[in-house]
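Here the complex is missing a single protein chain, while all its other protein chains stay put.
Right, subunit A next:
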Amino acid sequence: MIPGSQGWESRMDMPVPVIRLPRGPDGISRGFDLNSPRYQALGLKDYKELKQEQKARTVMREQYLRSLLAMVGQPVCFTMYEKVTVMACFGSADIDILNFQVSELQTPLGVQREALLRCPDIISYTFQLSPQHTGVQQELKEGC
């Protein structure tokens, strides 16, 4: 028992409204229904335009992720700020492309076996692609 709890109850003159949260996703969808009046009341984007935008987004993102995949194990030349250019063997990137994991990073002070490059420090990067690059990927997959 909390001492004086009765007194606290009697002091609550103003009733507190019960907040009803909107129904969540139903388990088979990926979010709130874009056709629902609730969503449309938000006045965000036209449903059709949103669909088109999502389509463009997925196609372009897939291509970009595939380009990262093709870069795995390749020597890549990174152009960074302050006119720094370094070579390294690309390993992987994190999901929001904030860091690149590379190996054999050739710095002016020597070769760093493993390193993380912060993407905000990079201006651009370049790599070569041979015609059989997809075959290289296959070998890598089998090697793993």
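Before moving on, here are some points about what is shown:
In this section, a contact is a pair of C-beta atoms (placed from the backbone, for glycine too) under 8 Å apart; a residue touches a chain by one contact, two chains touch by 3 or more; residues count from 1.
Throughout what follows, contacts and distances are computed from a predicted model.
One chain of the complex is hidden; its UniProt record names it "Gem-associated protein 6", one of "DNA sliding clamp PCNA", "DNA-directed RNA polymerases I, II, and III subunit RPABC3", "Gem-associated protein 6" or "Trafficking protein particle complex subunit". Interface note for the absent chain: among A:S36, A:T79 or A:S92, the touching residue is A:T79.
Seen across the whole complex, the unshown chain contacts subunit A at 28-30, 49, 52-53, 56-57, 59-61, 63-64, 66-67, 69-71, 79, 81, 83, 96-97, 119-120, 122-131, 134-135, 138.
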